[in-house]
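Just one protein chain is left out here, and the rest sit where they should.
Lettered A, B, C and D in written order, each chain numbered from 1.
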Amino acid sequence: MSQVPLTHILFVSTALFFIGMYGLFTRRNMITMLMSVELILNSVNINFVAFNRYLYPGKLDGVFFSLFIVAIAAAEAAVAIAIIINLYRNFHSIDVEAADEMKF
Amino acid sequence: MPNSACIILIPLLPLAGFVVLGLFGRRYFSRFAGVLGTGVVLVSAVLAIWVAWQYFGTCLADGYCRQTVPVRFTWLRVSPGLSIDMSIIFDPISVMMIFVVTFISLMVHIYSLGYMKGEERYATYYAFLNLFTFSMLGLVLAGNIFETYIFWELVGCSSFLLIGYYYDRPTAVAAAKKAFIVTRFADLGFLIGILILSFYAGSLDIRTLIQRLVQPGSQLGSITTASFLGISMLSWGLGLVFVGGAGKSALFPLHIWLPDAMEGPTPVSALIHAATMVVAGVYLVARLYLVYVGFDHFEVLHVVLWVGAISALLAAVIACTQTDIKRVLAYSTMSQIGYMMFALGTFHPVGEATTLGYTAAMFHLFTHAFFKALLFLCAGVIIHRVHSNEMQDMGGLRKALPLTHGCFLIACLAIAGIPPFAGFFSKEDILLAAWDSNKPVYYIGLFTSGLTAFYMFRLYFSVFWGRPARAGGAQFGAGGGHHSEGSGGRHSEGSGGHHGEGFVGRHEEAPFTMKLPLVILALGAVFAGWVPFSRLVTYDGMPQEGHGIGVFAIPPVMVALIGIGIASYLYRVASDRPERAAAAFRGMYQFVYHKFYIDEVYLFITKRVIFNLIGRPAAWIDRNIVDGMMNGLAAVTAWTSTAIKRLQSGKVQDYALYFFMGIAGLAVLFIYIYS
Amino acid sequence: MNLSLLVLVPLITAVAVLFCSGLNRVRWVSLAGVTAQLALALGLLLLYWRERGSGNGAPMLFEYRYAWFPALNIWYHVGVDGISVAMILLTAFVMMAAVLVSWKVEAMGKEFFVLLLFLSAGAYGFFLSLDLFTLFFFLEISVIPKFLLIGIWGSGRKEYSAMKLALMLMAGSALVFVGLLGVYYNTDATGGVSGVGGPHTFDWQAISQMHLSIAVQRAFFPFLFVGFGIFTALFPFHTWVPDGHSAAPTAASMFLAGISMKLGGYGCLRVAVFLMPDAAREYSPIIIVLATIAIVYGAFATMMQKDLKYINAYSSISHCGFILLGIGMLTQTAMVGAVMQMISHGLMTALFFAAIGMIYDRTHTRLVDRLGGLLKVMPFISTVFVIAGLCSLGLPGLSGFVAEITVFMGSWQRTEGMYRLATILACASIVVTAVYILRATGQTIMGPVKDPHYNVLTDAAWNERLAGILLVAGIVAIGVAPYWLNDLLTPGVSSIMHHVGKVTMTK
Amino acid sequence: MSASAVVFYILAAGILVSAVLAVTSRKIFRSAIWLLFSLTGIAGLYFWLQMEFVAAVQIVVYVGGIVVLIIFSIFLTQQSGKDLPVPVRGRAVLSALVVGAGFVLTYLMMMRYSFRPAGSRVAVASVGNIGAQLLSTSEHGYVLPFEVISILLLAAMIGCIVIAMKTKPENK
Partner (left out) sequence: MGAGIILSLRQELMVTGIIFILLVMNVGVAELKTAVILKIVNLLLLANVILGCFGGPESTLFSGMFHTNRLIVFEKNMLNLATLIVSLTAYDWLKGHRQVVEFYMLLLATLVGFFFMISAGNLLMFYLGLELSTIPLAALSSFDLQKRQSSEGAMKFILSAAFSSALLLFGISLLYGATGTLDFAALSVRLDGSPFQLFAFILILSGFAFKVSAVPFHLWTADVYEGSPVPVTAYLSVVSKGAVFFVFIQVLYAVFKPLAINWYNILMLLSVLSMTVGNLFALRQNRLKRLLAFSSVAQSGFILAGVIGSSRAGEASVVYFILIYIFSNLGAFGVVSLISAQTGRENVDDYKGLYANNKGLSWVMALSLFSLAGIPPTAGFFGKFFLLMAGAGKGNYVYIGIAALNMVISLYYYLRVIKAIFMDRQEQPIGKLTIPLLPNIAFVVCVAGIMLTGVAGWVYEYIYSLSAGL
């Protein structure tokens, strides 16, 4: 792994980050938006682990952070999905364009 | 020297009368209001006469008249040097004036006892009369030029109140407003004049002011050199003060209010608009006479001279055409005041022997007070009788009103300047002064005196001689448009009580209270001329040797007699001669009859110019532009808030997008641009 | 004497009113309250005279300080000099009259009186405070009650006017706020000038002793002056005046025109000019121009008004122009005149509004051409109206004359052509004043009775009479004997002028 | 170029490609699967970084948990597997631009920044000492976060239950 410079890994994470963001901006299905968020969180995780591994191997701060992020991502996803399901009950659709009754 | 206590009492008593009557009059003693008011004035008149007697006594004793200030206290300290004092100045003219004012005022008070009897606002009337008397006394006694201004305003106000006494009559209200506003406009000049003079003289006290302005002193240089539009500040100051005077004294072109002021009760006209208030302007100029003639700055005196002359002539001409008895008298008043003014204008450089004009003006003021008041009071009796003041409703009254007839005749002779009546002496002095200083003015004066005689006797004959007017005069008068005083509600609410049934076949001429003043004033009109004025009233207190009555007196008298002759030819017996005369020069007659359309010019200026070109735009701008700006701000805000509402599209993806754009924006801005 | 009483008494009264049951009791309690205020104010005057008489030459008397926010060096600091005493008297008079004329307020009477008393508390506090923070606090207190009074009990376009008034006054105090902060942060109180340490101070006297740099003054004088100016109808920020006054209920109009417009003038004098004399001198031409415009143009705009309240509102713009003119002239006489004008105009306009209110209550119209011949029907009210009118056109013997004349005399001491012109225009405006006052009086009071219904109308009731007499008494007291007021005001003003002058020397 | 590098680039390519497909595919199931691939690839990346524990967690929680959850929710909410609605045109373009710009910006900054490795001592991320640290209160102890996240999970659970529970008709 030493041959691969850190910046290349960062390239992966950053790209992933913005891909996820793009998905979040464009996917109209709420669940797919949620997936995009997960992608973003993963890119963050890659950052943490990579930095930890490459730059600061002395301590495992990054690793722990990424672990907690994983856990929280799970919780967040769960609640989000619960909310989406409830919204589906009310709107009979999970198209985000449909849920814009409150505006201006 | 009279002690100051009773001097103060002279003005304060009427004030007390005003306060008492004003506060409690209506409620508590509406009956005795007249008696109370009259009594107060009586006391102060007595005091005044006594004071005058003593003062002039001492004058004669020690050969010259001292100018003293018996009373002074600071009313308002404007700035360390400048303070408005309440002070009383004592010198020949002020003493003479307090005598005139209290005396005439007393007469009018007594007269009104009968004349205003049964009026609803009887007490108020007397309260106002007292107020006026107080203010007038304060005006003449003022030893501080600002004090003068204060009482000047008060006089104007009480005149306003009295003219508008019949407040439910629109014409009266209009007249009152007109009088107040015109004089107020003139007073503006007075005020600014005061500001200028006091600024350079550094004092408001009249004596100090005169001293500083006359003695070549420190301020003097600045005020004569400092100039505006090429005219020295001193001239500006004096000129503006004169404007104030001209306004009060109804001189051309500020005279328009005087004829309308006749809407007030006749005694009021007699007191305010004939004898006292209207001569305040003359008095004011006389007060500052030393400054006017102080050193060779005569442009202002020229103005005084010519304004006086023009007013005299103009008014006389108009008077010849008027048919409303009170208006005729009003114009004659204006003309006589014109006399006094140009008398003051006829200056001799100080240092020469005399300034005859000063004495003459004061003299004429003195005599005029008597016969003009008398004329008005007589007119009051007549109007009271005829219930109209249109001349064509009158005629042949000499049987019905013998006493009035006599008094009226005396007054006419006096004003016409027929010896040995009062008017003769004073007018002759004036003409003499004019002759010495300015020939054209002299001829104007001469011609005017002829006109005076003519219109006075025109009035006299058409009222007392000729065919008795129809009994329906009252009714006719009632129809007689706004000219006719009888038309308004006055007599219905007023003293009609005991004159209700009209005058035909009535024997009683007038109540005693109305006759008495006539008689007294008639005596005055006869004998006032014998007072040795040149010995008592002079600009510097030094007596001048009187000049005997010589050949110089002949032309005026002749002119006067000619005037009388024409008048009697035209009006003594009823005929169509006047009409033919009028028809002869119809155009000019109309022009004069409408008072040279001066009123219309004023109307045009006020209504068209001031209201439409200044007032209306100002109001419009305020509502639409200035306020529009304020509302515009609000409108812009509201518009913006609708314009940006799209940001809140309600779509969460937009929110996220904006969110990141915000971050990117901040990053670019603060990392690359701003740092 | 403990000055805070002046603030507390109205508040206590207000609380008492809150717990009153029955409109009648409410009225009497509030009347008692304002009577107590009047008594306090008069007592203050006497004590003040006694102190001065006993040779106490301190600039401020009866001072009281309490460390309110020591951390920020903010104090509750009160004290009076002649000027404040005079303003307090004015407030007491107007408040008493206001309560008396609002006797007939039926709907939500309790709230009405509470708000009114609250207002007065604010005014007293403002005139008392010597700490700029306290001053600002009391200045802003008075905004909202006005809004409610106009909006709830007003007439005509009341909501619009109330909103306009509230917003414009709020904008004014926003400017003042910025100005105050600017002053605060440019003071240096490390010497502990105002009693405590702290780098900066709001203390009025302390600031006046330290000389703010000319740059600072240049920067912040406009904020303060314009901010306060909005309160006193500084052109072109006067447009709240006509709407607000005409929409407000009688008592509120009286307070608005009588007192709250004076808060501005007082602030301009006390804060802007006194703390920043150099800037005042620099900006004085602008002030003069604006004031003159307000005077003349206000007068002409008044001529065109048909509604009595509008007439008085516009004339207030014109008259308050005299206040600003007097302040802007920066001569002692003119400033005394300005303060006199504040007081005179306060009493006069309150009287005017009171009379208008009484007329409106009876005839239900304020349009000049609908009224007429009221003198026959309601002599007392008409007389009061006429007196107010005469006072406003500057008749000698009434307060208006004294004030205007003093302003003129003072302004005339400035010899520069522009100032001269301004003075002359101001003088000329009194003629216009005469015109519109007489037109109004002539059409409403005099003339034949327009409407037969008017013949059955009643004259003033006891409370209205009392109110009228109270204000007339004040007007006459000043008009006939101005010297006492003059002596009362001169020391305060001359200390201000001495400050201005002193700086002139140093420059 | 060494083998591990090759492995990395393959992984990277796989991750990114499947991620792109995951956010663009029109069929929701497919995109879920692409997401699965991408996440697995990331797990692989962790392996490659010798962070086995993290990789394991990644597999367990994401692949085994979240993706399953997502798929179930798709079952719950998706009507008859029809295509996803097309993105709003304008927003798609705009966000493409923004995202591209953002990426360039960010990555440039990363490249410019000189990362300085600190210390050479390598702490082994073995399950053992990770667990030890997770529960220790001493230096580098993560017991407090552990507790906090337990509360968080509890709360999340309650929340899910309350919200997602089929609400019975109100007549109760």
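The rule we apply is simple: a residue touches a chain if its C-beta (ideal position, glycine included) is under 8 Å from a C-beta of that chain, and two chains touch if they have at least 3 such contacts.
This one's a predicted model, so the numbers in the text were calculated from it and none came from an experiment.
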Worksheet item: Where does the absent chain make contact, in terms of the chains shown?
Response: A, B, C, D
Discussion item. Using the touch definition from the top, which of C:Ala36, C:Ala174 or C:Met210 touches the missing chain?
Written reply: C:Ala174
Response to the item:
The one residue from D:Val68, D:Val93, D:Val124 or D:Leu154 touching the chain left out of view is D:Leu154
Worksheet, complete the sentence: Residue list for subunit D contacting the dropped chain reads 105-106, 109-110, 112-113, 115, 118, 137-145, 148-149, 151-152, 154-156, 158-163, 167
Discussion item. Even though one chain is hidden, which residues of subunit B still touch it in the full complex?
Written reply: 637-638, 640-642, 644-645, 647-648, 650, 652, 654-656, 658-663, 665-667, 669-672, 674-675
Item to complete: Spell out, residue by residue, where the missing chain touches subunit A.
Response: 10, 17, 20, 24, 30, 33-34, 37, 40-41, 43-44, 47-48, 51-52, 55-56, 61-62, 64-65, 68-69, 72, 75-76, 79-80, 82-84, 86-87, 89-91, 96, 99-104
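Quick note on the criterion: only the chains that are shown with their structure count from here on.
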Worksheet entry | Which of B-D and A-D has more C-beta contact pairs | A-D
Discussion item. Using mean CA coordinates as chain centres, what's the gap between subunit A and subunit D in Å?
Written reply: 5
Discussion item. With centres defined as the mean C-alpha position, give me the subunit B-subunit D separation in Å.
Written reply: 103
Discussion item. Can you work out the whole-Å distance between the CA centroids of subunit A and subunit C?
Written reply: 65
Fill in: Multi-partner residues of subunit A (at least 2 other chains)
21, 25-26, 28, 97
Practice prompt. Hunt down the residues of subunit D that sit against at least two other chains at once, touch-wise.
Written response: 88, 91, 95, 98, 102
Worksheet entry | subunit B-facing residues of subunit C, complex | 164, 167-168, 235-240, 242, 297, 300-301, 303-305, 314, 331-333, 373, 375-376, 379, 390, 393-397, 401-402, 405-406, 408-410, 412-413, 423-424, 427-428, 430-431, 434-435, 438-439, 442, 445-449, 481-483, 486, 490
Worksheet, complete the sentence: Contacts from subunit D onto subunit A in the complex sit at residues 1-2, 4-5, 8-9, 12, 15-16, 19-20, 22-24, 28, 31-32, 35, 38-39, 42, 45-46, 48-51, 53-54, 57-58, 61-62, 65-66, 69-70, 73-74, 76-77, 84-85, 87-88, 91-92, 95-96, 98-100, 102-103, 106-107, 110-111, 115-123, 125, 130, 133-134, 140, 142, 145, 149, 152-153, 156-157, 159-160, 163-164
Worksheet item: For subunit B, which residues are in contact with subunit C within the complex?
Response: 26, 74-79, 82, 84, 146, 149-151, 153-154, 157, 164, 167-170, 173-174, 176-177, 180-181, 184-185, 188, 191-192, 195, 198-199, 610-611, 614-616, 618-619, 622, 626-627, 629-630, 634
